[in-house]
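Of the protein chains in this complex, one is absent; all others appear in place.
Presenting chain A:
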Amino acid sequence: MSAPKAPVNPNLKIMAGALVCEDCELIGDITIGARTVIHPKARIIAEAGPIIIGEFNIIEELVTITNKSSTDANSGKVLIIGNNNVFEVGCHVEAIRIGDHNVIESKAKVGSKVEISNGCIVGCGCILNMNEALPENTVVYGDKCERRIQRERPPAQMLQIDFLTRILPNYHYLMKPNLNVNVRAPVKK
């Protein structure tokens, strides 16, 4: 395997402890929090404004996270992704804001006018493209994107993060963290 040397993104901030594979595409002003795992081939594009990703998130292969301006009002706004979120393989996220403990399952699509609160699950292949804010603990599932509210939010994936931080460095080149934990940027809520 040869190390593809991507041009260094001057606006990329990776906290110490985060695990970002080199083989992913990070464009624009992006901040990645501690203990967040970003798999190879993920794409994070800060197009209309910066993207701030919190701690303990898992962003899997072929995930696309874009900060897109759906309206002029949103242009330049920061896309903040909270803590303990899981973005499964191939999902496509353009949301305005994402809270904590959410799961975006494989091939799901979250449109640019959606705001996701906490503890939500967007099921496999579900598409959200309305102008809406998902209430807490919403589950969207099935081919008709049916919804229900669950009592408990999905559990944090600590074991999986530990496992990935152990395994991924064996097979992939990593980007070097360039920010110390002590001086981390405040993650806005």
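The definition used in the following text is that contacts are C-beta pairs under 8 Å (C-beta built on N, C-alpha and C of every residue); 3 or more make two chains touch, one makes a residue touch a chain; residues count from 1.
Keep in mind that, in the parts below, contacts and distances are computed from a predicted model.
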Exercise for the section: Write down which listed name, "Dynactin subunit 4", "Eukaryotic translation initiation factor 3 subunit L", "NADH-ubiquinone oxidoreductase 75 kDa subunit, mitochondrial" or "RecA family profile 1 domain-containing protein", is the UniProt protein name of the chain that is not shown. Expected result: "Dynactin subunit 4"
Handout entry: Residue among A:K41, A:K77, A:R147 or A:H172 touching the omitted chain
Key = A:R147
Fill in the blank from the handout: Residue list for chain A contacting the dropped chain reads 121, 123, 139, 141-142, 146-152, 154
